[in-house]
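Handing you a structure now.
The complex appears here without one of its protein chains, the remainder shown in place.
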Amino acid sequence: MTVTTFIPAKSTAVKNYLTAGFGIRSWLLTTDHKRIGLMFFGSVTFFFFIGGAAATLIRLDLLDPAGRLVQPDMYNRLFTMHGVVMVWFFLIPSIPTTLGNFFLPLMIGAKDLAFPRLNLLSWYLFNASGILAVYFLLVGGVDTGWTFYTPLSSQYATGHVLPAAMAVFVNGFSSILTGLNFIVTTHRLRAPGMTWFRLPLFVWAIYATSLVMVLATPVLAMTLALMSMERFLGIGLFDPAIGGDPLLFQHLFWFYSHPAVYIMILPAMGVVSEVIACYARKPVFGYRGMAYALMSIAVIGFFVWGHHMFVTGMSLYSGVVFSFMSFIVAVPSAIKVFNWIATLHKGWITFDAPMLYALGFVGLFTTGGVTGLVVATLAADVHLHDTYFVIAHFHFIMVGGTVSAYFAGLHYWWPKITGRLYPEMWARLAAILTFTGFNFTFFPQFILGYLGMPRRYHAYPPEFQVWNVLSSAGASILAIAYILPLAYLGWSLLYGKRAGSNPWHATGLEWMTSSPPPEHNFVRTPVVTSAPYAYPDPETLADEPAGRRPQA
Amino acid sequence: MKLGGQIVTFVIAWAVLLLLLGINVLLAYQPIGGLHGFVPIGIAATQAFIIMAIFMKLRGRPSLKWVFAGAGFFWLMILLGLSSTDYMTRAAWPL
Amino acid sequence: MSQRAAALKPEMQYADLAQQGETAQLGMWIFLATEVLFFGGMMAAYLAYRMTYNADFDAAAKESVIWIGSVNTAVLVTSSLTMVMAIHAAAERERQPIVYFLLATAALGLIFLGLKGYEYVEDYNDAVVPVLNFHPKEGNPGAVELFWLFYFYATLLHAVHLTIGIILVFFMAVRAKRGAFDAGYYAPLEVVGLYWSFVDTVWVFLFALIYPIGRSG
Partner (left out) sequence: MSWIPFWPDTASNTAVTVNTLAIGLFAVSAFICLVVYALILLFAFRYRRGGSADRSHRVKKSWHWEIGWTSATLIAFLVLFVWGAGAYLWLYQPPANAGDEIYVVGKQWMWKVEHPGGQREIDALHVPLGRPIRLVLTSQDVIHSFFIPDFRIKHDVLPGQYETMWFTATKKGEFRIECTQFCGTQHAEMGGWVTVMDPADYQRWLNDQGAEPDLARQGEALFRQLGCSGCHGANSTVHAPSLAGIYGKPVQLEGGRSEIVDDRYIHDCIMLPRTERVAGYPPIMPTFAGQIGEEDVLKLVAYIKSLGNPASAAR
């Protein structure tokens, strides 16, 4: 990149964003996108472990076919809690609100987001709704599953359905505000010379995600509001007793909740593109194609929701339409996988922890993707719908995909966020454990699914036990892999080596400022003159320093 | 305040909107058969178009505002269009 | 230019006030797109049932009070006019007309709410309020109830939006009175104007879905 760096001559002269203020007020009332990003990081980490605790209990209960660890009602509350917390309070906000918040303005050369106060409001709404949700999920719980299907949720469930729905409703505002902020920022606050096709793919990904957030979330809000009214009044728009159609709820719900899957996976794709380019020392293969693929996934993702409803009694004609669209949306995803692989071709690949996570992502995402095709195929879905096959499929995408990418991004940008390096060996170990543990946990569930074990069963026929035990054993590896980073990343905050401004010799504006970045990101507004990922050609590579391990 | 060209435009738009409202109410009582569900929606769409173009200042050079104003309605059409494929054909199949 | 006007500076992340104003407007447009989808969820429900229970919806809609609906539409359309006039006055940097037009806008909004409240009373007397008092004269009671549930959810939600609008317009009137828009920077006013006209647009559609159908047959 022909961009000069924008590090102040004496970096001690300018305060970085962490040292700009110290009191609790300087955090709680901050409008700095970097601080808010960190605060979101704290929040989503908290919710990740809440959701993870529920998952642990579920897997423990399933060790035994009779499910004697917890009562059926308790089990139902656990998987509802796992679903609600993981979907709305971890997966959807994870990458956008933390890495997106922190790096979007940095990567486009802006001083902050367009609406910093809205950004802070979004964090408060997020926490308020999260705490509300967790509180009601703990006291009494909710026994509807995260999907809140009517008429179970509106008329029959006994738990705290109303407060939980309200929490998700409020969470939606947080999501919309964040998405709106990102869209406006990307449009209006790009640095001079930062044209659309000079944007890093992570920015494209966050932009596409934000579009989905602002256009899908309101429908969920309306759906939950209508469901809540039905529960509150005892009669409502989905009530079969007056001729209402329970499938209408599902249409509206999945109009949000299917695109929501793309809210989870698109940012992950963005992170992985950055990481693979950096550690293969090559521009992302087919950059424009990758950007178009992100946008088309975001748009076509709205045409496929009905594939959650093939066996529900929806019109068969609709089923055919939705299945067709689901196959179409898989094409851009396939393109992305091919392009990542092509990026590796003739690169200078190193296997730092972020790269290991990213390569793991590509593998797991592919497995999740092709099994997605299996369940998108109409007749196969008749058998596989609502079995563990579906559970395995979407965990491959969301946990294998999104969470791996989240960790990839977290490690990749850790030096920029904190100014410290993480311990490489521990991080590689965690990355390998994640991949191994993940496959052990969820691959057996494909088999369980085809054998016909339905989801949301607290007890199951004994012949399925061996696969369930295998799955639970894998989950224990996964648990270690997720707790490990908490320890060594925490350690690195105090004892990690100081990172320079660009420890990976990466391109991108975020590496052109000091680590941690100064309060307003850049001392001088950068001017961009070239495309992203300008990693040197192999011929000139010899000039680069051999060991990229940065000096302390 | 000077009575400029803009104000005249606003007032004309307002008058047209009221006129359309009048037509809508009058047509409601005419026997127009199967159209009675569509005509009011068509008139409402026209009114909405006028409000957005003139009162919300969308007319003029193409701009980003068009994209997002259009996006809301385009996505609404996805929702209505695809969900109605179900409601239009649910009774028809299985044959 | 007043002392205050000279002190007007863009926020840190913007190059100038023009950029700040345009950004605020873009933000509002995106928010309005989300609002389209928010109301859209309910309209999808309406459409689905309209396809299933066409005749019953016609029968139910006959009971709606069309004269109040029509007058209310006229009131809101007029309020949109006064709103843009206020913005126009701000562009011309005339303080007094801004305040008057804004107050007129808010007043029209209040008239709408008052009429709407009266209409709810009428609806109650017609026994078409689900849960509270519901004895439909015609059609399959279930489907008719679906229509009225839609009616109440949609109009109440619209009323909530309108109430927020009235509060914002009052707030803008106070700021205008204090001379906040004298300097020629009136983006907040434009943003509120967009919101106001959008609430008007929603109503135009609600009117079409509720009142005119089913009267001819």
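The first chain written gets the first letter, and so on, giving A, B and C; residue counts start at 1 in each chain.
Keep this in mind: a contact is a pair of C-beta atoms (placed from the backbone, for glycine too) under 8 Å apart; a residue touches a chain by one contact, two chains touch by 3 or more.
The shown structure was predicted, so the numbers you read here are calculated from the model rather than taken from an experiment.
Only one of A:Ile24, A:Ala379, A:Met425 or A:Leu494 touches the chain withheld from this view, namely A:Ala379. Residue A:Thr350 is the one among A:Thr19, A:Thr195, A:Thr350 or A:Ser530 that touches the chain not shown. Interface note for the absent chain: among A:Tyr262, A:Phe310 or A:Tyr482, the touching residue is A:Phe310.
Screening A:Leu359, A:Leu410 or A:Ile477 for touch with the missing chain picks out A:Leu359.
Listed residues A:Gly37, A:Gly67 or A:Gly474: the one in touch with the omitted chain is A:Gly67. One of A:Gly319, A:Gly401 or A:Gly419 touches the chain omitted from the figure, and that residue is A:Gly319.
Chain C residues in contact with the hidden partner, per the touch definition given at the top, are 52-56, 138-143. Although one chain is not displayed, its contacts with chain A can still be listed: residues 67, 72-73, 76, 143-145, 147, 149, 151-152, 155-157, 240-243, 246-247, 280-282, 285-286, 289, 310-313, 316, 319-320, 323-324, 327-328, 330-331, 334-335, 337-339, 341-342, 344-351, 359, 362-363, 366-367, 370-371, 373-374, 376-383, 385-387, 447, 450-452, 454-461, 467, 537-539.
Assume only the chains that are shown with their structure count from here on.
When C-beta pairs in contact are tallied for each pair of chains, B-C comes out on top.
As a whole-number value, the distance joining the C-alpha centres of chain A and chain C reads 36 Å. Remark: chain B and chain C have CA centroids separated by 15 Å (rounded to whole angstrom). Residue positions of chain A with contacts to 2 or more other chains are 187, 215, 219, 248, 251-252, 255. Residue positions of chain C touching 2 or more other chains: 26, 30, 33-35, 37, 40-41, 44, 48, 52.
Within the complex formed with chain B, the residues of chain C that make contact are 25-26, 29-30, 32-37, 40-41, 43-44, 47-48, 50-52, 54, 58, 66, 70, 73-74, 77-78, 80-81, 83-85, 88-89, 92, 94, 97, 193-194, 197-198, 200-201, 204-205, 207-209, 211-217. Listing the residues of chain B that touch chain A in their complex gives 64, 71-72, 75, 78-79, 82-83, 85-90, 92-94. Considering their complex, residues 11-14, 19, 22-23, 26-27, 30-31, 33-35, 37-42, 44-45, 48-49, 52-53, 130-131, 140-143, 145-146, 149-150, 153 of chain C touch chain A.
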